[in-house]
Structure formats: C-alpha cells, structure tokens
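One protein chain is absent from this view; the other protein chains keep their places.
Labels A and B are assigned to the chains in the order they are written; within every chain, residues are numbered from 1.
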Amino acid sequence: MSTMPAVVAVHTFREAVRDRVLYNLIIFALMMIGGAILVGEISIGVQQMVIVNLGLSAISIFGIIMAIFIGVGLVHKEMEKRTLYSLLAKPIRRWEFLVGKFAGLLLTLLVNTALMTLGLTAALYYVSRTFERSEVAILVAVYFILLELALITALALFFSCFSSPLLSTLYTLGIYVAGVFALDIKGVGEYTQSPAMAAGARFVYYLLPNFHNFNVIAAAAHGETIPFTLIWHNTLYAALYVILILVAASAVFSGRNLK
Amino acid sequence: MSTHTLKITSHVRSVALAVVAVPLLFVAIAALQARIDVLSAPVTQDKEELVLRSASLLKKLSLGYDPLLADIYWTRAVQYYGTRLQNRSGSFELLAPLLNIAATLDPKLLIVYQFGGIFLSDHPPGGAGRPDLAVELVKRGITANPNEWRLYYNLGFIYYTRLKDYQKASRAFLEGSETPAAPLWMKFMAARVAENGESLETSRFIWAELYDSTKDESVRKTALEHVQELDAEIALKRLNQVSEVYWKKFGRFPTSMQELRSAGLVEGDLNDPAGYPYVMGPNGIPQLDPHSSVKIESQRKP
Partner (left out) sequence: MTNAAIEIQGLTKDYPVGFWRKRMCRSLDYLTLRVEEGETFGFLGPNGAGKTTTMKLLMGLIFPTAGTARVRGRSIDDVRMHREIGYMPEQPYFYDYLTAGELLEYFARFFGYSAVERRERVTRFLELVGLTTASDVQLRKFSKGMLQRVGIAQAILHDPQVVFLDEPMSGLDPVGRREVRDVILNLKRQGRTVFFSTHILSDAEMLCDRVGVLVGGKLQGVGAPEELVSMEVLGMEILFEVRAGSAPPTSMAERATHTGNRYRIEVAEADLYSALEELRSCEARILSVAPLRPSLEDYFLKLVGREKALQPPTEMSLV
C-alpha cells in the first residue's frame, strides 16, 4: 500500500526522460568543456575558480528551469488531459499521487544534476590533471543545489494543484526571487524607523523559503570547507519546508473536483 | 438534507492535518533559520560581494531595475557597517565598493554620499579611516547632483574635520553657498574657515548642522557624540581661563570647582553634556570626570 508513491514516482521519471528533457545535458557538457578550453589562456589558479563558478551556476540555473517547467505541469497536465480519471480510480490516495509526482521529478533532477556534475568534474580534471580537496566543497555545493531544487519542485507542484502553468511559473519564480533576496528584506527591516515595519520584515523573512542559505558557490570556488553543522541544518530546513508544502498541497488537492 | 454533521472524508482529514502541521512546521523552520543565519555568516555573506564587484556589470544585469538594486546595495552597505562595528573587527574594506555600486546604480541616492562621507573618513574603530575614498565618493555625488548644497557641505566637512585642509574646506563651503536653496550660514562658514582655520566653535557648528540635517540614525549618533565632545572641550577651555584668573588673583591654582564658585568666578551647575560634573585636575587644569561617557578625542584611547 505504501508503495503507491513509488509506483507513480518511477512513472513520472520515465515520462520526464522520454520528454527529451535530459538532452540539455549534452549541450551543457559541451559548453563546459568548451569553456574550459577557452579560459585556458588565463593563469591556472583563476581558471579553476572560473570553471567552478560558471559550472555550479549553470547547474543551478538549469536545475531551477527544469524544476519549474516540469513542476508546474505535474498535476495540472494530468487534470487537463484527464489521465487522472483512470489513475485515481485505482486504489491510490490523492496524497500518495502528489508525493509520487514530487519524488519522480526530484529523481529526474537528481540524475540530471549528477551527470552535469560529472561533466564539471571532467572539465576540471582536463584543466588541472589532479583531484584536489576543493572537490569536496564542490560536492557540498551541488548537494545544496539539490536541496534548493527540492524546495522549488515542491512549490511548483503545490501551485500546479490549482493554477495554470503560466501562473504557477510566475508564483514559483516570484517566491524564489524573494527567497534569494530574503536577507535584504530583513536588512530593510533592521534599517527602518518603524517598529511595525521591522517586525513585518522579520516575519516575512522567516516565512519565506530562504534560498540564500543554499548558495555556497563562491565558497566552493575558493575551495573552502563548509561546516558539517551547516550541511545538517540546511538539510533539515529543506526537509521540513518540503513537508510543509506537500501537506498544504495535499489539503488543496484532496478536495478538488476534477473537471 | 443535513449538512450539519461533517463527514470525515479524506479531504477533511488532509485539511485538519494542514491546519495543525503547517503552523508548527513554520515555527520549527523559523527556529532553524535563526541557527542557520549564525552558522552561515562566515561562509556565505562576505564572499557574495566579491563576485559582483563590477558596478557597470551590475548595471547591465539589473535589467533596468537600477534604483531597486541601488537600494539593496545601500541596505547591504549599512548592514555591513553595522555588523563590522559590532564585531569591532576594524576593517571596512567592502564599504567603499558597496557604496560606490549603490551610487553607480542610482546617482541620485543622496544618503549614500552622506553616509560614505562620514563613515569612510572617520578613523577606526568607528569608520574606515579613508578620507581619500570619502572625498572621491562625495565628489561623484556632486558631479551627479551639482545643485545639492548638502553634498558640498559633506565635502567641506571631510576636508575640515579629517584632512584638516582648510583652504579646500572653505572652497567647498563657498561653492555650496552658491547653489539654490543653500542656507545663509554656508557663506559665513566659508569665510570663517578661510580666516581661522580650525576652531572648536566652528567644528561644533558643523557637527550640529549635520545632526540637524539628517534622519539617518547612525549618522545622528556619531554627530551627537562629536557635539557633546566639542561642548565639553569648549567648556573646559573656558574653565581653564577662569582657572588662570584665579591664579592671578590668589597666586595658586584652584584645587576644586568649589573654590572657583566660592571665589564668585563661576556659578550654577558645572556639568558636562552627559551630566557628570567637571573636576579640577592637577595644576588647575579642569578635566572631565573619568566616569563620564563623554570622551575627548585627544584623550581617547586608540
């Protein structure tokens, strides 16, 4: 009974794969290697940093684009095309369906990201011919990107339960951008005279998913070690927030009359 | 017909779970976030700024939302200054770049020049100790806003208080006095500074004017400190003169303020701006009470 989400997840993954979404990998990998060669003119130290910066940023951006574009259709498409009619007649609960869709897209993003990271590592190796300690920082940065993607996927899925893909994209992007600039929102609150505004800004800061938490790209580029406590806390943060969003999505979707 | 009894459908269960779990989760998330903020500060914050130092690049990337981005960078500059001040770590390397980026994105953001003028030029631990960068920043402001008298005032301020270049200070005040809406006293300031150079009263006036003209809390705080300090210095100078009168009269230095009072040379409270009474030091030189919060620059510990 509790394997229902897994069944849906595998199916969602297959759908994403067959949708040719993963073929951007080839383009990205080629871009990476090409970029590495071009940058080869500059001195060694900077070259690595640039590749790491560029690579991690690209992984992040690609991942976010994929998460949003597929995510906003996850539920909406099935409702629109009525494939949900025959599916929900099976012994599967509505929340199990949601969790399965989420897990399926996350799995897709995981595979994507892993392959792109391999490309990045290959480019780095091509340039420096060694593996250095900075690799660990890069892996942590990629892990944090995955946590980010999990949050964005959950958000897109939530909106997909009740609004069109266009609106869902806008809402999800909006929350993402707000979450990136969350620190500045908090800063405005600290700087302002009115205590009401300060409290309001603080409230919004804690409410928003703070995507800046996960941005360690610059640190990775410098090969710094990222403390384990931060890794653990970020993981917990992402997990709790994802659960929150899925619970809300389930509340919305479980009462929805399908057309 | 009855809709009074609520059927416990799966929808009702989901909503009940959401109503209970969502607030609880938000609380847990907020608590986590607070911890994360502490943990990630050394790793994420500073480095972020380094990656996007180029103001012109930023301008292009901002897709036309320059003023908004300027506000963000301005806020970050203030935050940066605030945290550095608290930590007493002393260096304010990123302050000038941050302020310059904000100025590039929105040259009409006057507060940036004023803030930069004061805190870039102020010496550590209160500021970056770089009056040269301060002058550069304020001059940029003047180029973009040639009719803002306050900017000329800021420039004059830096030359007068930090660089001790009275000629340039005077010239700045003079130019400023020629802009529309400039207050009358700017011309007088120009003249006085040119004649007398530095004087306690002029300095006090300049700081007091700064205090009155700004709404920025950190700027007002610094200005007030300086005003109090100068008031104390002026008072001490006068008390010193009284001390000399006493010596002429009685052939010895006074040993306490009370003696001055008994001799009828002063009357009323003799308290510093913080409310502590002035005390008589050795050789009849009046001093501040050591417990007082007011501190004189020359006597301040580095």
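In this section, a contact is a pair of C-beta atoms (placed from the backbone, for glycine too) under 8 Å apart; a residue touches a chain by one contact, two chains touch by 3 or more.
What you see is a predicted model, and the numbers here were worked out from it, not measured in a lab.
Visitor: Determine which of the presented chains are touched by the chain that is not presented, and list them.
Guide: Among the chains that are shown, those touched by the missing chain are A, B.
Visitor: Looking at the whole complex, which of A:88, A:139 or A:173 touches the chain that is not displayed?
Guide: For the chain that is not drawn, the touching residue is A:88.
Visitor: What is the set of subunit A residues that contact the non-displayed chain in the whole complex?
Guide: Against the missing chain, subunit A presents residues 4, 7, 11, 15, 18-19, 81-93, 255, 257-258.
Visitor: Quickly run down the residues of subunit B that touch the omitted chain.
Guide: Counting over the whole complex, subunit B touches the hidden chain at residues 1, 3, 7, 9-11.
Methods note: only the chains that are shown with their structure count from here on.
Visitor: Can you compute the centre-to-centre distance for subunit A and subunit B, using the mean CA position of each chain? Integer Å is fine.
Guide: Whole-Å distance between the two chain centres: 42.
Visitor: Quick one: which bits of subunit B touch subunit A in the complex? Just the residue numbers, please.
Guide: Interface residues on the subunit B side: 10-11, 13-15, 17-19, 21-22, 25-26, 28-30, 32-33, 35-36, 39-40, 43-45, 47-48, 50-51, 72, 75-76, 78-79, 82, 215, 217.
Visitor: Going by the contact rule at the top, pick out the subunit A residues touching subunit B in the complex.
Guide: On the subunit A side, the touching residues are 53, 93-95, 181, 183-184, 187-188, 190-191, 193, 205-207, 210, 212-213, 215-216, 218-219, 222, 224, 226-227, 229-230, 233-234, 236-237, 240-241, 243-244, 247-248, 250-251, 254-255.
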